[in-house]
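I'd like to ask you about the structure that follows.
Note that one protein chain of the assembly has been removed; the remaining protein chains are unaltered in position.
First chain written, first letter: the chains are A and B, and each begins at residue 1.
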Amino acid sequence: MSDRERGFFPGLMSLLSGLGVTFRAIFRRRVTIQYPHEPVPVSPRYRGPVHLIAESVASEHKCIGCLACQRICPTGAIPVLTTRKNEQNKNEPVDFVIDDALCCYCGLCVEACPTAALEHTPIGDMAVYTPSMLRREILHDNTVTNENFPTRKGKTGGKS
Amino acid sequence: MSEEQREPVQPELPAGDEHDTESIPPIVRFLPLQKALDLARANSLWPLTFGIACCAIEMMAASASRYDTDRFGAGVFRNSPRQADLMIVAGTVNLKMAPIIKRLYDQMPSPKWVIALGSCAICGGPFDQEENYAVLEGVEKVVPVDVFVPGCPPRPEALIHAILELQERIKSGTTNATRA
Partner (left out) sequence: MPLEPESDAPVSEQPSRYLELIERLKKAGASEAAAVDYDKHGMDVDVVVTPQALHDVARLLKSEHFALEAGLGVDRQPELEVLYLFKPYGAGPRVKLRVRTDRDSATLPTLSNVFGGTDWYEREINDMFGITFTDHPHPRPLILPHYTNFHPLRKDFHGAPIVVPDDTVEIPEVDVQEAMKRGQAEGRRDDFFLNLGPQHPSTHGVLRILLHVEGETVLGGRCHLGYSHRGTEKLAEKKQYVQFLPYTDRMDYLSPLNYNWGYAKLLERAAGVESTPRAEAIRLIMAELGRVASHLVWLGTYLLDLGAITPFLYCFEDREQILTFFERVSGQRMMTSYIVFGGVRNDVYPEFVKEISEFVKFERKRLLEYETLVIENEIFLMRTQGVGKISKEQALEFGVGGPVLRGSGIAYDARKDEPYCDLYNELDWKVESDARGDCFARSHVRMNEIVQSLNLIEQALSKLEEGPVRAKVPRIFKVAEGEYYSVTEGPRGVIGWYLVADGSSNPYRLKVRVPSYANLQVVEQLIPGTRVADVISILGSLDVVIPEIDR
């Protein structure tokens, strides 16, 4: 018997068992998520873009300008964080910029914040046309909303 | 979703960019045909199999069962740049790699588009720090990029989102690609 003939039956069996698996797949549940028509489930712990938690209205936040987040950031994703003394002689931030292009979403800043003023948003899809769009001034616009990400335009995904 | 919301944001290209389509007026412009071609091209993007680092795994995950980029006609990963029209730069570009990316880009037939996937491809990301000697500050320094996807690495749906955005840009004819 030649090599070719000897390999025929094992080869055929391999093929048939393979086709068997494929056939059984017809009856299995669907695994594909129909994004963007269907939201992708995102864990509540998901470490998405960082923002300041608004307490009641958008301008109020718990940031005390201690710069702990900026100091611990491994990648320098908080390029601008300037502070000043307010009327009660306490520190408050003036400018607070997070660069999502530099951010590595490690969450060290959120851990380091002594007042728990920072938080992750569970947003994963935010493609943009220029990298400058990724610099977010989070102090005055502290919600990661569609305005911050001009291209998202209410697409599904994100919170679910 | 209303029609004006779909209007993509104009890219802020540097002045005198050689890849700016507006600066090279075509000799004859046949608008309906162009629109039809753009529609066809947008819905059959063939990406180049080109993973450099971490983001490549998420790119593979995007093409696998759960996310399935084939639903948008962008799942036919081509191994040769000659057959591809979309380059997804997935990972850190360093000085040794940059000329190769340029060469691969030049080998791709026009019109062609580039997605910068992940922080490293956008601006060097976590690796472009002080005393950096190897990592390029973004793939934009070598090839013109159409869509930037932040994330480290971006989730697979972020890549799908980027592909959808790119499709819209192609349909409206506002990409950085040089036309054939």
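Here is the rule we use: contacts are C-beta pairs under 8 Å (C-beta built on N, C-alpha and C of every residue); 3 or more make two chains touch, one makes a residue touch a chain.
Values in this document were obtained by computation on a predicted structure and should not be read as measured data.
Where subunit B meets the chain that is not shown, the touching residues are 48-54, 56-58, 60-61, 64-66, 77, 79, 81, 91-92, 94-100, 102-104, 126-127, 129-137, 141-142, 152-153, 155.
Although one chain is not displayed, its contacts with subunit A can still be listed: residues 7, 10-11, 13-14, 17-18, 21-22, 31, 42-43, 45-47, 72-75, 104-108, 111-112, 120.
Following the convention adopted for this analysis, only the chains that are shown with their structure count from here on.
If each chain is reduced to the centroid of its CA atoms, subunit A and subunit B end up 20 Å from each other. Residues of subunit B touching subunit A in their complex: 1, 5-6, 8-12, 65-68, 71, 115, 119, 122-123, 125-126, 128-129, 138, 140, 146-152, 154-155, 157-158, 160-162, 164-165, 169. Those residues of subunit A that touch subunit B in the shared complex are 31-36, 40, 49, 74-76, 100-105, 124-134, 150-155, 157.
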